[in-house]
Structure formats: C-alpha cells, structure tokens
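Input: one structure, supplied below.
A single protein chain has been omitted from the complex, and every remaining protein chain is retained in its original position.
By written order: A and B. Residues from 1 in each chain.
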Amino acid sequence: MSRMAMAIDLAACVGCAACSVACKHENEVPIGVNRLWIRNTTIGTFPNLVTEFRPEQCLHCENPPCVPVCPTGCCFVRADGIVDIEPMKCIGCSACIAACPYDARYMHPDGYVSKCDFCKHRVAKGELPACVTTCPTLCRSFGDLDDPNSDVSIALRGARRVDLLRPGLGTGPKLYYLNAPAKFGLVGEEGQRSS
Amino acid sequence: MKLGRRDFIKLSCATVGALAVGSTAKAQLFPGGFPNPFRPPPGKWFEGDVTTSYSYCEMCFWKCGMKVSVEGGKVRKVDGYLENPKSRGMLCPRGQAAPATTYDPDRLKKPLIRVEGSERGAGQYREASWDEAFDYIAEKMFAIRDEHGTESVAFMGHGTGDEWFASYLPGAWGTPNAAKPSVSLCTAPRETASVYTFGRGIAGHEQIDWDETDYIVLIGHHIGEDTHNTQLQQFAQALTRGAKLVVVDPRFSVAAAKAKDWLPIKPATDTALLLAWINVLIEEEIYDAEYVEKYTLGFEQLAEHAAQYTPEWAEAITEIPADTIRRIAREMAAHAPRAVLPVGRHVVWYGHDDSHRMRALYFVNILLGNYGMPGGYYLCDAPIVDTFPAPELPLAPAAGGCGGGPVEVGDSPFRPSVDRGKFFGTATSVQEFIEPMITGEPYPVKGLFAYGVNIFHSIPMVERTKEALRHLDLYVAIDILPMEHVMWADVILPECTFLERHDDLNLVAHKTPFIQARFPAVEPMYDSKPAWWIARELGIKLGLGEYFPWENIEEYLDRRLSSIGSSLEAMAEQGTIVRRGRPYIADWERLNRNPFDTPSGQLEFYSERFAEAGLDPLPVFIDPMEGPSGYYRLLYGRSPVHTFARTHNNAVLMEMDSENSVWLNTREAERLGVSHREYVYLENQDGVVEGPVRANVTERIRQDCVYITHGYGHKAPLMKLANGRGASDTHLQTRYDLDPYSGGAGLRNNWVRIVPGAPDPQHKSIAQLVRERSQA
Partner (left out) sequence: MMTEFYALPNTEHFWHWPTLIHFFLVAMAGGAAVITTIALLTKHPKVRTYALVTMVLIVLDLITLWIESPARFRFTHVWIFLSFAPAAPIWLGAWGLSVSLVASFFVWLQKGPRALWATLLIIGSALALVYPGLALAANINRPLWTPVVLILFPLTGMLTVISIAHLLKQDWAKRWIAPLSLASVAMVIVYLAGLAMGGTEARMAFDYLMGHGGLLFALGLVLMAIVPVIRRVPVVAALVPLAGATIIRSLIVEVGQIQFFGF
C-alpha cells in the first residue's frame, strides 16, 4: 500500500503555468478543458498586498466525493491512492463532475470523464508527473506519504505551514499547499471566512 | 477583506460564458467519429513507439536544451534534460508548448510572391517554387546593387537563424546594415555600459551568481513574468534557500509578490534611486573599500559626484522614503559581497538615461564588491569552436548580439551603416534603419530582409515602418507564420520550425560554458525549409557560393565539431558539451590574467572615453519626460506564457492567456467609472487608438501609469487565434527617445488615456476556433 500525494510550495510558485502546458501535451488534454490551471488572487490595498499563485488540479482525495456517486464503478481509488477513471466503463453521466468540489473533472470530447491522474503512466515507470518535472521553480514535490523519505513527505515536514483546499468538506485532499503567503492560509479561504 | 460578491458573479459569468461559447463536442451527432460500440478511446502516445532526439528550444531566445519525443511521426512532447546547463531538466511554459507551434495549421506553407501590381499589405499572393522565389529576389537585389550599392539592402534578423541572415549573408553580400531587435530594443544600454565599465559585455545568459547570493534587488526586471527558464529556476531556488528579495517596480509584479520589500517607484526615476544608494554606501562608508581600492578606477570622482544625490533628494523624485532608501542600502552592504542587483535584460526604458541607469546599477554592484565574486556577477566567456573554413567575408558581421559588445568599424570598402555616428556605441540600431528608407538619407535603403523579426510588433512607430516598406524595391520575409508584417512582403519564404531542422551550434557563455546542438525531430512539414538551406541557396543565386563551401548542414556541423574533438554523431548522442569556466576573479588571478578588458585594466567608475566624446563620464539623473494631463504612462512587460508577439497563435498558450488587459489602479478606475473586466480603448498622446482591451482594475499598480503585456493586438487575419485579441503596446508607441550612448530606443515615453465604453468584441473561445480550424 502507498498513498501517492503532491505538495506545492506557494512561496516559490510564480504561477507561470509551465506545469499546465506540460500536462496539456503529456496527457493530450483537449483545448477547452484542463487538468491543471493557475488561480492567482490578490488581497489588500496598495501598497500592502498579497498575491497568491495557486495551481489547482485533482487533489486525489482520501475521501473522494466523486467516487461513490459513480453508477458504473468506473471511478475508483487505486491501491496507491490515485483516484482514477476507467474510460471504457464511463457512461458520461457527469455525476462525478457534479460531486467534485474542486472543478477538477471534465468531459472528454470522446465521451468519458477525465482529470489529473497523477500521470500514472509515468509513475508506473518510476518517473515524476509531467507537471512536477518541468516546474522551473521546483515548487512541486510528489511521492508516497507512507514513505517518510519520499520527496513529498520531506517537503511536508519542512514546511512552515500546510493548507488544504476546502478542508471543511472533509474530502481529505492529498494535494498540500505549503507556505501560503497570506497570514491566514490560502487566500480564497480567507476571503470566504471574513466576508 | 470584503469579498466582492458582484465581482465574483461577474467573473464567473464571464468565465462560464466564455466556456459556454466553446462548449464541448455536444453539438456533434457522433462525438469522436462514426459510432463503433467496441472502439476503445484512442491509445495514448506514450504507449506507442517513442523515440527521442536532442534540440534546443527556440520558443524564445534563451535556447534551453531540449529532448524531443516523437511517436507515430509526430512530436508529442518536449522536455528539458538534466545535463544541459540551461534547461537543467525543466522547460518554461513556452518551451513546453513548442509542439503546438509546429502543428499550427495557420503556418506558412509555400514560398509566396506578391501578385504583380497589388499593394503591399493587401495580402495578394501567388504560390511559387523556391527556385522562382530566389530568382525573383536575386534579380531585385542586383538591380538595387547596381543603382545604389550593396549597402542599400538591409537585413534584420532574430533567432538562431539570424547567424545566417543578420551576420553571414550581409557580410558576404557586403552591407553593414544588419541589425537585431535584441540590441537597440532590448539590451544595448546595458552592453555599452558594461563594456565601458567592466571591459566585458553582459553575457546573453546574464551572469548572476544566483546560487551563492543572499540578497537580491531587482530593478524592474520582472522575473516570474519574464520566464527565462534557468534564471527563473535559480531565482526561485535562491528564495527557497532564504535569500532576501527587494523589488523596485511601479507595479506589484510577480517578483514583488515574493519580495520582503516592494518599492513602488515613480516610473522613470530609477537612476535617482541608484545614485542615492551610491551616495549612502559611500557617505556611510559601508562599501567594500578593499575591493574598490584593488579593482577600480575613479572612485574619488564618483564620491565627489555622488555627494549631491542624497536619499532626501531621491525621495522627492522617486517617491520612495529616504529612510527606506537608507535601510535597503545598509542591508545590501551587510550582505555584501553576496548581495546583488541583477542586470535586467530589457533595459531600453526611457532612452536618454538608460545607460546612466545601467552604469549606476553596475556601480552599486561594484561598491558591494560583487563583480567577479561569489554571490554577485560571475565572469564567463563563450566556448570556442572553429568556424567552417571559408574565404574571409568582405565585411565583418555588423549586427552584434544581445550578449556581444559594440562592433568597431575598421577600414572597409563599404559605406558605414545608415545609423553610424548617431550615438557613441557602434552596435547597429534596428529602428534607425527605417527613416532612411523613407528619406534616402544618408543614403537610400531599398531592400529589406526580415528574418524572424516582427517589424510591426517589435519596432516602435508602426505607421512609419509601413510607410518605409512602401518605399522599398524589395522586401523579403523569412518566417513561420503569416504575421501582419509578413503579409506585406514581396517574397515570403516559409522556414520550418525548429523541431524540424538543424541549426548552427549554440555556444553559450555561462558559469560552465557549453555547446549545444539542434537536430530535427521530424521532417519539415509542407514546403518549408531551414534557414541554413535558404541562406545557402540564395547565396549561390547571388553569386556568393564560395562562402558556402559545404554541401549540407551535416557536413558543416561535423567539421566544426571536429575542431573540438567531437562529431555530429557524438553530439546526437549527447546534445550538450559542458566546459569548465573561470567564474571568479580569483580563477583569473591564479592564471595571472586580468579579466577586465578596459584601457586601464580596472573597473572604471569614471570614463575618460565618455568624457572625450563630450558625454557624461559619470552617471547623472536626467528629468524624465512628462506626459499630458489625464494620460497615464504606458508600461509593458511579459506574459509568462507568451514570447513577444510570436506565440499568440499557439493554441495551448493562447488557452492559458488569450488576451491581455490594461492594468489600471482601482482609484483611477473609480474616478473614470471603469469597472473590472470592462472593455475600453486606449488612446495615446498622438491619437492612436488600440483595443478593445479589457480593463484589469487592480491594486497592483501605481496611479500614474498603466500596464499591458506585450505581444497581443495582432492584426493578421490569417492567424486565426491571434487576430484581434487584446491591445498592442507597439502600436501605441509612436515615439521613442534615443540613448546617446548605445542607440537604444526608450519605449516607455508614451502616454495613454482610457476611453471607456468600447464594445465587447465577442471573441470566440480558443477552443471553438481550434475546432473550426481543424474542421476547415
């Protein structure tokens, strides 16, 4: 058993989208839908500002709301914790798209649902996901949470702070945001809290 | 912070709306082809037979080493590789998107000749064979030569192939009128300042010792949006390592978002800030006295000169508090020599003071004792590889390079370039070639080659450029895309993209100097050809065959590589050859050599040579131009996912960032009644209008300026994705100010006002355009 996970150091990420472009080509993601996008948010007033560059993709939730709603069982959690889809079994009902709180899933023009699969074909070969390899700021780490020596475990231990997206939903994301620049954590969450 | 509910709803509507227009394949009766119930989704490329080859990236001019994966005869993916000191295994967004440029269906496909009698710019062409195109060009060139001399043909080039079209061919043909936009519209002031201060140029790969530095001060230089790969990597790693960052920028740039201090300086006043830092370092005696004593010349003059530039003086000009100026100077000194003010790349900002600003910047670095020291600027030279044996060119290549110093004119049978004598430095200034095409002064320029130069997007005063083109007898464009300027040419020669071709070796001055090679990953598509082939065939047609004494590029490259004990075959296996460098002064001193190639052999604060030429021997602050009231200074910079104006038809990159927006301070927007994401027009001081372009109402910029990313606003109907999106900064640059030292053209002397109420241009989504293109 393993639990594959990713961490992104927001102190280093510059929101350049190299990861997103790499993902497009690696996984032949059609134009019009995305496995990975960059949300860049600013709070504050001139000149006291905080801008956060936050790449978003499937978080490979430990308690993924997208899985139980799937009527054919083609959306499932693999033994290594990667949340995956068997396209041949997908009837395109979009129930999982509705259930994902993070907008991570899209309908492929060929009629099945798709999303980030942590580049499982690369992981199978012992390589890192395409977005991790190309990231010029080296802010992404990937690996097995159960292995204390994996890149991701090391990154998590070394972080000043760790944030999850929408923790209130209890999805148990396995994509961790490290060292968020805002005082209260991720900028969107903060906005929601104080409004 | 109050959550802008309305903002959200508007944004989400815009987003959903944009998506809805390009809604998925729903409308198709049979999504994914004729129904076959048993057909599995198409296999993935990586499950096929994948081969890889080496190249270096040409999506911008940084040239990162690249590994190209091919499957089924198609380039599927590109990656960096670890052994290459530029990519170090990574690529930036633009490099990653290279395959989408090769497979852009809007590419130039065949040589085209303008229909006889049609207007330039009317876009009427007939297809031609290469041979016919070359004959046509040769005939016109001979006619120009006979009437006006060889010098009356000008060459502009940018990109790897510019070796052929801005250096070799002009040298063989005999014209000093060859130039690159990457000099006078980019680096010229820093190069002139550098040569006259350090006795060395700044390398094309800026030699900042990021790995060792502890304190970084960026002046403009928006790393993060400027995504030069290696630089971005090292910058980010330095920050992760704990280096402190200060950013001086009128705009809260991406880099500023990472900084401990952001100094929102009044635009055009940086020289004052730098002079004040010089003042503090000297007045407070916190400069590196030992270093200054040992390596520099003219410190006394500098100290005396700088005494007037107090932080209080600078505060009034820059709007940065004097206390802050002092504090940062002290912090820099405390971290010296591992404190550095990196030199930017695009430094032609305000013209008249650009070289002063660059010199002042270098002086702060020298006072911190960091030039040639760990954590400052390292020293580097390009590796040496012999040229292919050929007769000496009649004229030494004149264009210079973004890393090269000014070219000296020796005795020559040719007339000097049309811009010679206008400024102190001798590098040719691309924008100064335009006026002579119209006026015929100092002598007529009647022919023009544009190789990989976007003369309507990189050279200011676009209308003047168009007027100049109307005066030409011959205008040839060698390009990959039907850009607007390309569709003005008499002859259009389609080059193949870099993934489809060999190019010359790339020799990189770097901490570890290295040599990299480019191999074609796939055959050229359509009837496109590589630059080396075009140059050689044309050369032969022009009777210059003796300068191309090789049959093909393989022979050429193999011969060059053999001079360093390698071969083309070895290079195909290796991609890059890395050499050892001499990055620090100590490395040179061990060999009893002096790295500083100035007349004095010292780093020169006081420049005798400038004084002799009647110029300021020490940097001074010159009051910037002021704009009309009600107008904002137009600033511009990079989108991290685009390169200049060249990637705006790349489907993947356009999906990332499909139109630019004009950054406008929230309070100004309130005053003008402009709301976020509303479409507006921009009108400059001369009445030129651009847009519609979205307003980006933001806290991230000062109130006296606006900002757009460069490269949008294409007016090229054949470029289906790029056409008509956003606004072009270049079209709004109807004036520039020349740097008398370097010939650089300061582009930030233009002002715009915001004209609200532009109609929503109703752009189709990129996804929809891509679908339409693939169905056409």
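FYI, contacts are C-beta pairs under 8 Å (C-beta built on N, C-alpha and C of every residue); 3 or more make two chains touch, one makes a residue touch a chain.
Fair warning: this is a prediction, and the values are worked out from it, not measured in the lab.
Asker: One chain is left out of this view; which of A:Pro47, A:Pro68 or A:Gly172 touches it in the full complex?
Answerer: Considering the complete complex, A:Pro68 is the one touching the chain left out.
Asker: Considering the whole complex, not just the chains shown, which residues of chain A touch the missing one?
Answerer: 15, 17, 20, 33-34, 36-43, 56, 65, 68-74, 88-95, 97-107, 109, 111-112, 165-166, 169, 186-189, 191-192, 195
Asker: Which residues does chain B use to touch the chain missing from this display?
Answerer: Against the missing chain, chain B presents residues 1, 3-5, 7-9, 11-12, 15-16, 18-20, 23-26, 30-31, 35-38, 640-641, 655-657, 676, 696-699.
FYI, only the chains that are shown with their structure count from here on.
Asker: In angstrom, rounded to a whole number, how far apart do the mean CA points of chain A and chain B lie?
Answerer: Taking the mean C-alpha position of each chain, the two centres sit 33 Å apart.
Asker: Can you name the residues of chain B that touch chain A in the complex?
Answerer: Spelled out, the residues of chain B in touch with chain A are 1-3, 5, 19, 22, 24-25, 31-32, 40-42, 44-47, 76-80, 89-97, 99-100, 223-225, 227, 229, 232-233, 236-237, 239-240, 252, 254-255, 257-258, 262, 264, 640-641, 651-653, 655-657, 665-666, 698-702, 765-768, 770.
Asker: Quick check on the complex: what are the chain A residues that touch chain B?
Answerer: Interface residues on chain A, with respect to chain B: 9, 11-12, 14-18, 20-22, 24-28, 30-34, 42-47, 49-51, 53, 87-88, 107-112, 121, 130, 133-139, 181, 190-192, 194-195.
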